[in-house]
Each structure stands twice: as C-alpha cells, then as structure tokens.
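First comes the structure, then the notes that go with it.
Note that this complex is displayed minus one protein chain, with the remaining chains in position.
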Amino acid sequence: MRLTLKIWRQKGAADKGGFVRYPVDRVDGEMSMLECLDVLNESLIEKGEEPIAFEHDCREGICGSCGFMIGGVAHGPMPATTVCQLTMRHFKDGQELVIEPWRAAAFPVIKDLIVDRRAFDRIIASGGYISVSTGNAPDGNAHPVGKEMADRAMDAAACIGCGACVAACPNASAALFTGAKIAHLNLLPQGKPEKDRRALRMVGQMNAEGFGNCTNIGECTAVCPKEIPLEVIAIMNRDYLRASVVRREELVAAIAPVSGWDVGGKS
Amino acid sequence: MNLDSKLPSGPIEQAWDRTRFELKLVNPANKRKHSIIVVGSGLAGASAAATLGELGYRVECFCFQDSPRRAHSIAAQGGINAAKNYQNDGDSVYRLFYDTVKGGDFRAREANVYRLAQISVNIIDQCVAQGVPFAREYGGALTNRSFGGAQVSRTFYARGQTGQQLLLGAYQALERQVCAGTVTMRPRCEMLDLIVIDGRARGIVVRNLVTGAVTTHFADAVILGTGGYGNVYYLSTNAKGSNATAIWRAHKRGALFANPCYTQIHPTCIPVSGDYQSKLTLMSESLRNDGRIWVPLAKGDKRSPDLIPEAERDYYLERRYPSFGNLVPRDVASRNAKSVCDEGRGVGDSGLGVYLDFSNAIQRLGEGTIRERYGNLFDMYQRITDENPYKVPMRIYPAIHYTMGGLWVDYHLQSTIPGLFVVGEANFSDHGANRLGASALMQGLSDGYFIAPYTVGHYLASNKFDQVSGENPQARSAVEEVKQTTAKLLSIRGKRTVDSFHRELGKLVWEYCGMSRTAEGLELAAERIRALREEFWSDVTVPGSGDDLNQSLEKAGRVADFFELAELMCLDARQRNESCGGHFREEFQTPEGEAQRDDERFSYVAAWAYGGPGHSPELHREPLEFHYVHPSQRSYK
Partner (left out) sequence: MSSIAAAPPQNRAPGFWASTNGKKIVMAVTGAILFAFVVGHLAGNLQIYEGPQKLNAYGRFLHSIGELLWPVRILLLTCVGLHITATAQLALRAKRARPVGYSRRQAIASSYASRTMYWSGPIVLAFVIFHLLNLTAGYIHPGGAFVEGDVYHNVVSGFQVWWVSAWYIFSIGLLGLHLRHGLWSMFQSVGIHQPRYAAAMKSAAFAIALLIVLGYISIPISVLLGLVK
C-alpha cells in the first residue's frame, strides 16, 4: 500500500512550523501507525535528514505518550485506539493522511508532533491523590467497596493522560481528564475525606492552566482511547458545585504554570 | 573485592524487623538538610521518591518521559502478589517466600525473598488506601486470582491494568510531594553518568532532552530505579524507551553488575508480523488460566485451526506436565513453545507461533464470563491482529519480558558504590534466575515504599557529607565525557541508522543468548557483538544536533550501552555452566529436557566488575546459602 503523509514539522517552540508531504511506499496493513512513521524516519535518516519527532513509549496503548491528529481526528479513525495501536489496514491505498500535533495553548509544541503536557501533572499535583503517607494504611479489606462502585472508579481511573480529550475539544477543555481523576478518587470511600478540597483545587488548577470550558458536546469521550464516559465531567461539576458552597475557604493558590525547560543543576 | 551482602543473622522471620531496629535514624529536624536523587519514576522510583519526600528529605526525581506517570511499569497487566490469604486457600508469608525461592530456581537470597513476602501484605494496604481500584467481590472485599503457576490465589489485580493503577497510585503520591515542595520532578531528563566523589555516589550528569543542556545534580545519596534491560534484544515487551544506560554507566563507575544473563522470556506474546516490527505485545499470562495451548501433531500442517480435529492436535503442555498443564512457569512454557516450533509444528505464516485456544472455556463458562475476565485483552488482540479470539484461537509466541539481572545490591539495596542504591527491576535482588508472575510489581513497590526509605536513612545518618559542586574534578570530567560521547555520536555520520544496528544486535542476542544457549553460540555471539559494535562506532548516522530534542541521539546513546551489556550477558551465560530458571544451556539438561542446575558449583551470584575499555570484566562470586528452602530439582510434572 502507498500513502502520502502530510506531516506538521516544527523545529522548536519558537519556530513557526508547516506541513511537509512525504510519500511512503510499502506500507503494510499489519503495521501500526507509529511503525509506519518509523519506516519513514529510517528513510529520512538514511538521507541525512532529521526524522519526525513523535512521542511514544509503551506502544501498547497504556502509557499515554503517543498521540496526534490524523485527518482531523485525535488518534485517528478507530474508536478506543491510540495511534500506537492503530494498524494501517484501516487506510486505503493512495490515501493522504494529514498528521498534526495536539493543539492547545496549555500544550505548547516542543518539536514536530511532540507537545508539552505538564499541565496535566500540575492538575494532579494540585489535589489528584489521597493524602495517605506510606505506612499509614489500614488493612486492604477494612473499607468494603461494592463491586459496582469499584468498577465505576476503575472506569474513570483507566485514563492514560494522553491529552486526546483536550485536542479533540473545540474549546480545548481538560474537563474529561480532570473529571476522570476527580471521579476516580471521589467515588471511593478512601477518597471521601478530601472530596471537596480535591474538587476545588483540581478545578482551580485546571482553570489556571488556560484550558477552555466544557460545552458538554462529547467529542472528548468519542476519541478517548479508554472511552472515559462523560459522566466523570458531571461528577466533577457536582462535586465542585457542592464544594463551592460548603468549602469556599479551601481554595488556595494554584501551582504556577511553567513552560520553559530549565531543569536546574549546573552545566 | 569483598561482597558484603549485609545479610542479617538469626531466624529469618524476624530478620527484617531486627534490621530495621538496628538501622540508624535521621533526626526529623535534620531530614530537610539531606538531599536525595531518585532516577526513575516507575513503581520503584516513584514510590521511593514519594516516601522519602513524605519523610521530609529533599528529593529530586528524574525520568526521561514527559511525565513520571508514563514509566514502563504502567504496562504491567496481570497483577501483584501478596500473601494476604484472603481466599483462605492456604497461603502465607512463608508459602510466598517458598514459592519465590523455588520459582527463582534457588538462585536468590533467602533473606531478601522472605522480606519481600512479608512486605507484600503492606503493599496492598498502602495501595488500597491510595485509591487503587483493585477488583472487588460483590460484597466489597478484595478479590484475587491465581497467576503464573501459583497454586493459591494471591494475585490482586485491577482489570488488565494493574501496573497502570499501581503506578498511578505511586505517581499521585509523588505529585502530592511535588505540591508539598519536598520533591522536585525533572521529566525529560536522561541520566548519562554517575558522579562518584571520594568513593561515594554524590550526583548525576543529565542531559535535558528538550534543550540538550548537560547539567550536574548533586545529593547525599543517589537511588536508581531505572528498570530492566530487556531492550538489549530490540524486540521485547518493554517500552521502547526502556534502557540500561543509567545502570550501565553506574557499572562503569564501579557498581558491580549481577547475573546479567538471567533474562525472562514470556510465553504469551503476539507473534512478530514483519521486519518493521518495533515491539512485542504481551498478552497477560492470566490467559493461560482458561486457554489451552496446542499445535498440530503433524509437521507443517497449515490447515486453519478449526479444520484440525481434536485427535490431530497436540496439547503439549498438558501432555508433558499433567499436574501443572498450561500453568507451568514461564521459562518452561516458553522453551516448550520454541521446541515445538523448532520441530516445524509452529503455526501462522512465520511458523513462529502456537495456539492459545479458548473454545473449551467458552463452551464451559459462556462467552460472557470469558469477556468479563479477559475482554480488554481480547479486544487488544483483535485490534492488533484483526482476528477475533472468541472465534479463532489466538496465536502466541514467547518474547523477552523481564531481566532478573541488574546492579548488585546488598540487603540494604546499596550497590558496591556507597550511597548508590538500586531499586526495582534495575537491581538483581529477589527473583534469582526466574521471576514468578506478579512479583515484579511487588518487588518494585516493596523496595520503594518500604525498604529504601529506611536503608537510605541509615546511610545518611551514618555518614558526613561535605558540600560538593560542579567545580569538583570528578564532576567536571563526568560532564566532559558525556559531552564527548554525544559529540562523537553526532560526528560519525556514517551510513546506517541506529535502529538498524539495534535490530541486528537484538537478533544476535536473541539467537545466542535467548531462550536457549550453548557455549559455542555464546562465544560466537560475543565476538560478533564486538565486531558489530566497532561497526556502530564507525558507521552509525545520527542526524541533527545535540542542542535540542533529538530522538536519534537518545537512541544512539542507549544502543551504545546495550552493545557493551550484551557482551557481558554472553560472558555471564558462558561462565554459568548449568541451566537454571531463565538461563537454559543446552549442554545442561535432564534426559527429559528440563533445566539441570549444578548447585555444587554454581550456587552463587555472579557479580561483574567493569574492567575498563579493552579489558575483560572481573567476576566476583557471592555464595548463596539455603537454610529454609532446600534446593531441589524443580518439577512441574
């Protein structure tokens, strides 16, 4: 199979970037999208050109590293599939695929298809945990958790943090990501004591990061590789509303967003 | 060199308690004054960094991914063991200890393993408290499954995403400390060297993967939790970025490398489909609980599986191992798959595959139950192969999965360089020559949450630390070396890509130092690896510069280290004239074709000291003693 890949190339954050067309011959239907890029990259390197930078690690749909837009859809045309698991048999011979990075102010491009998603880590840092220090835990069976509740928490916890929800949202909202973590922890009895505080802080941080608003239209769950349900956004909104009424005072400073890559140390 | 493993004396049941009591403590007011570097944010690294942060130390944590949550641990599917005995089926700390020592084919330290089994219980409690959504019964209690050949149900799991959920738990604990200001997280940073000053580990050299800046970071102690080196084989179930660079550079600075030849092959992976293949996908071992493994009886039988009648199928594991059947340990299952394929009875286009068939289970339990148990795995299989495993048997083949070898550490998880601690898959500690399923997650978390925090504290309390800085000559030369290596890689501008070298290296190691090994093959491999390495250093091409994000450069540095490690693996496999666990030497097998250990001569840990460029490494032996579980020939008949 022969494909044309029209790929976004951008040297760095300061570069303007633009599309470049690459014909790729001998695409095998069994290949994954990333393996197809590997093949293209090998040929670029052999020509002495810089390969296309894209993020990846596990290549089995769980680490959340990979992700880009294919033909205007985050992670491409197959539902519940990351680009690392998207096989090329879903495309037609001669097709042109437009490949571009996630686009959001909160996800600045680092290079080619790689974007900076540290905003997600800061949202978690603001309250996406249960404050239990090591050694502090009661027996695992001390709090029974009904299967149904455990399953719902797991549905939300399955989020891989890839950022497709933000990328697909016309408003670049991070509601599905943030909602998933709030729902995961707030549904469980272990998460109850910090429920209000968590909702206030995480929603506060999400807002401080410059993501857009949620208009409940559902593009996010449709592209989500783990099919996180829209319900988690409602849970976030409900817990946030409740917390705003009963716990206003918990609202504290947000973690300052950063965009540079200075890592301290001495050179 | 004197390898002091610091093993506690006295009854094994109290050994860890006693050790903990004897370990020195750091005064709470002084903790803030101590800094600790943690490299790696997988289960081991993240749990260590979070816990040390909670204790009040100043922690700096590094990973090469864009977020600590993406460490390779995220991919573990099956589960985590713990001797909770919630199922009342006869499990106990002692039994988990016994199974692990036996499963490791008597090549692990008893005291370490016992401690691991003890701590397993606390790990589950800790994770549940963090909100890890383990599978539950309708009544709300935690549920378990039996896994990887265990005869009790002690494996806790969260669907097929146990590693993900455990890692997210550790990551959340880590981010909590980031917010509290005790941990500084440094993603997209690769450790490229260890700084040893006055014989102690005092810092690291890292390359910022975005800006290319090479910087030094100092601390009173350094912890490596950088994972395993399975990617030496190019094709493995490990994440693409998994690498040996951190431990290998520490090795070159003086840390001994133990048992490098102990690598684990996982029997249930999706077979290779073409030469563009970039990694192998694991199908959880839990599938073997309900799936039956078979190949056609006749060689070269290319009929589609539904046309092969029962009588012409060979359920070879059930036939050879009547009591364990499809649940024999990984090494046994893998080797058998290889041998039936070598006989020409493999299935699929390549002939490198065996069937894992669920039709009986579906008949017996109904499709619904199977979907409930393995739905996500079946979906994944179908996504990749375009075949429906509810209808057609899956095809599986073994793949490299885990490395038991790693940096040598004592009972305190300290390497031979004082102040350098090693946790998780990066060390060699607890699994001997073969790891049982669901025990790596347990070990990583045990090291990180419950062991390193005490032993590192003891080290800090027992030593004085002068101020060190980038002006220090050792630090300077380390930075210089890193810069030179980078410049060298960029300047060769040869004809071959890094991946093409890596692929070729992988094939060599898989062929000669993979599922089965021979003295002759290993010697040949070592030679060919050396030759290939030379070619690499003269003909590799790495485009781009060192001053920005350059993935080819990252890979090149890692592959350069894999070359050196691969040679050591062959050397280690060559010297171990016995078969044990994942190390199978064809010359040493029982008449039935089982691994034949030689406890007289090889009941030791092989710890290698780096010899310097052009010099062969030096072997040190740490003898193993067994006071509780007496070595016996494993039998799964």
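First chain written, first letter: the chains are A and B, and each begins at residue 1.
Methods note: contacts are C-beta pairs under 8 Å (C-beta built on N, C-alpha and C of every residue); 3 or more make two chains touch, one makes a residue touch a chain.
No experiment lies behind these values; they were computed from the predicted model shown.
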Touch criterion as defined above, residue of A:Glu42, A:Asp139 or A:Glu231 at the omitted chain: A:Glu231
Chain not shown: contacting residue from A:Ala106, A:Ala157, A:Leu188 or A:Ile228: A:Ala106
Residue touching the undisplayed chain, where the options are A:Ser32, A:Asn141 or A:Ser173: A:Ser173
Contact footprint on subunit A, counting only the chain that is left out: 12-14, 19, 69, 71-73, 98, 100, 103-106, 108-110, 119, 168, 170-173, 175, 200-201, 203-205, 207-219, 221-223, 229-231, 233-242, 244, 251-254, 256-262
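Basically, only the chains that are shown with their structure count from here on.
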Subunit A and subunit B: spacing of chain centres that average the CA atoms, whole Å: 27
Interface residues, subunit A side, partner subunit B - complex: 11-12, 28, 30-32, 34-35, 38-39, 42, 44-46, 48-51, 53, 55-65, 78, 80-81, 85, 87, 89, 110-111, 114, 116-118, 120-121, 124-141, 143-147, 150, 153-154, 157-158, 160-161, 184-185, 188, 190-191, 255, 261-267
Of all residues in subunit B, those that touch subunit A in their complex: 47, 50-51, 54, 60, 65-72, 74-75, 84, 86, 122, 124-131, 133-142, 158-159, 161, 163-165, 168, 171-173, 175-176, 178-179, 184-189, 206, 208, 210-211, 213-217, 239-241, 273-274, 276-279, 281-282, 379-380, 383-384, 386, 449-450, 453, 469-470, 479, 493, 495, 497-500, 541, 543-544, 548-552
